[in-house]
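One structure is given below, represented as structure tokens, and several questions about it will come after.
Excluded from the complex is one protein chain; the other protein chains are retained at their positions.
Lettered A and B in written order, each chain numbered from 1.
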Amino acid sequence: MTTQPAAVVRSTRRRPPATLLVGAALVLLVVLAALVSFIWTPYNPEQAFPADRLQGSSAAHLMGTDRYGRDVFSGILYGARITLLVGLVAVGIALLVGTPLGILAGMRGGAVEEVSMRAADILLAFPALLVAIMFGAVFGASTTTAMLAIGIGSIPGFARVARSGTLQVMSTEYVLAAKASSQSAFRIARRHVLPNIAGMVVVQCSVSFAIAVLAEAALSFLGLGTPPPVPSWGRMLQESQQFLGTYPMLAVWPGLAIAVAVLGFNLLGDGLRDKFDPKLNGGR
Amino acid sequence: MAIRLLVNLARFAVTYVAATVLVFLFMRAIPGDPAQIALGVNATPELLAQTRAEFGTDRPLIVQYFDWALGLPMGDFGTSYVTRQDISPLVLDRVQVSLILVVLAMIVALLIAVPFGTLAAVKHRSPGGILVSGASQLGVAVPNFLAGILLVVVFAVGLGWFPANGWTAPAEDFGDFLSRVALPVLALASVQGAILTRYVRSAVMEVMSEDYLRTARAKGLGKMEALLKHGLRNASIPVLTVTSVQLAALIIGAVVIERVFVIPGLGSMLLDAVGNRDLLTVQSVVMVLVAITLIINLVVDVLYTVLDPRIRKAS
């Protein structure tokens, strides 16, 4: 039957979990940097040493110093903390609001679905960065507004993933069987829907985290994120701009840090998707 | 098909109106009186009252909302409380700059993504395909402003081929326009191209496993021939969806890139207004950006009906 060649292709296509491993390793690197910054940084990242301005890499300053003589390496370590904090809170908001909304829309259908999906449509027209700019205009720039804005901007993604997964699960015969033995909607959601969409939602978390890292960097770059003097990768990049001709490495280090974090979460998401997808198909 | 268009138009209208309400309410959430901010703390009560009347902020909120919202589609955005200038001509001027950037970037991105994404799918086991996949994965991880900065480091500062920033209108001096637009467009398009390459790749991979491609092969068509004649149009449907989402992302991405390259587009206008706490301008520019996004979605939906007979039939 036609499924046979497909099955063969699938079994031979099963990649070793390289993406998963590399992604996890990169994410771990960022997490480690953030954790280390709590107990140790080579210098106080906020302290300026005017005498040591704009130095290149050396034993004393692994990544050199910026225009105020602050240690770049210390800033990078500390910046990981801000990046992860913003990502965690933003993804947390989107996860906690978007997922139940999506499940509700997928399970109830009708007016509930129409309204929540239109709401998601409206939110979709406001990307995280735009929401953050509005927040910045009204409340002034801060880490909190950045987290909130990115979180709100990420809600539709979760709602959509949760809804489409829920619709898929709700159309299965095992949900029909559960309904045929009078299981309550809540129990169906808990026993059938949640476990089966968990994989997709985890993938969405990873992908959204990458987007949050990018958005936070962009906000800091525009001066709408974490205010100085607390170091953040985006602002370090922005401050490097006027020294591009003379000290390009000032742009390279924070740029590299952002890229590593985003790459890590993206690869992790890809790896997780490969891991979860076949089972989802099996439950079709 | 006409019915589907009407439904979409209606949805567009609902979403648009809801967005105006949201933006208006949100921007009014700020504490403080625009007249007071404009005049400073030492203003006399008479002057304050007079300024309020001038701004129209002495009227009920609902009246202010309708005044603003009904003016929008006419291109009447009101007068800035800060610069005391009419916002409309400035927006119309700036929107052209931003649209040029976005449209050029999307075209370049698609020119990168379609061939490379297809290649990566067809040769997904060979070194070439893996290389493209890896490169796109890296490209996605680079924020566009970082790409912009790196391009400046290499091509403006290093090689001196292009100016590092600034803008010239195409009508003014086309050669200069090209040299100034090249780097910002490339910065936007490289990242966008990487994202789209990944989507094109997965869409083509999906299509390659479809039964009708096997049918085409069974008819005697070669692998590439079958893919080109039967696969690409099918693959274009999911790619179109992503393109519309990415266009919206690109419009916001342009805000940042305009900052990097000091380009007088909507983004710069928006950020300047945020800096000056010029709320009416922020409010209006945000609405213009949202409206553009919604219009793109509308247009893409029409394209679906052209591409896919199944949708055409459904209405």
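Keep in mind that, in the parts below, a contact is a pair of C-beta atoms (placed from the backbone, for glycine too) under 8 Å apart; a residue touches a chain by one contact, two chains touch by 3 or more.
What we mean here is this: contacts and distances are computed from a predicted model.
Engineer: According to UniProt, what is the chain that's been left out of this complex called? Choose from "Spermidine/putrescine import ATP-binding protein PotA", "4Fe-4S dicluster domain-containing protein", "ABC transporter" or "DNA modification/repair radical SAM protein".
Structural biologist: From the listed options "Spermidine/putrescine import ATP-binding protein PotA", "4Fe-4S dicluster domain-containing protein", "ABC transporter" or "DNA modification/repair radical SAM protein", the omitted chain resolves to "ABC transporter".
Engineer: Please pick, from B:Leu221, B:Val242 or B:Val300, the residue that touches the omitted chain in the full complex.
Structural biologist: B:Leu221
Engineer: Looking at B:Ile3, B:Val41 or B:Met74, which makes contact with the chain not pictured?
Structural biologist: B:Ile3
Engineer: May I ask you to list the residues on chain A that touch the chain which is not drawn?
Structural biologist: Interface with the chain not displayed, on the chain A side: 1-6, 8-9, 11-13, 172-174, 176-184, 187, 191-192, 195-196, 279, 282-284.
Engineer: Since one chain has been left out of the picture, which residues of chain B touch it in the full complex?
Structural biologist: So the residues of chain B touching the missing chain come out as 3-4, 6-7, 10, 125, 210-212, 214-223, 229-230, 233-234, 307-310, 313-315.
What we mean here is this: only the chains that are shown with their structure count from here on.
Engineer: Centre to centre, by mean C-alpha position, how many angstrom separate chain A and chain B?
Structural biologist: 21
Engineer: Provide the residue numbers of chain B that touch chain A in the complex, in ascending order.
Structural biologist: That would be residues 11, 14-15, 18-19, 22-23, 26-27, 29-30, 137-138, 140-143, 145-146, 149-150, 152-153, 157, 164, 209, 211, 248-249, 252, 255-256, 259-260, 270-271, 273-274, 277, 279, 282, 286, 289-290, 293-294, 297 of chain B.
Engineer: Which residues of chain A touch chain B once you look at their complex with the stated criterion?
Structural biologist: Within the complex, chain A touches chain B at residues 2, 6, 9, 118, 121-122, 124-127, 129-130, 133-134, 136-139, 210, 214, 217-218, 221-222, 224, 237, 240-241, 244-245, 248, 251, 255, 258-260, 262-263, 266-267, 270.
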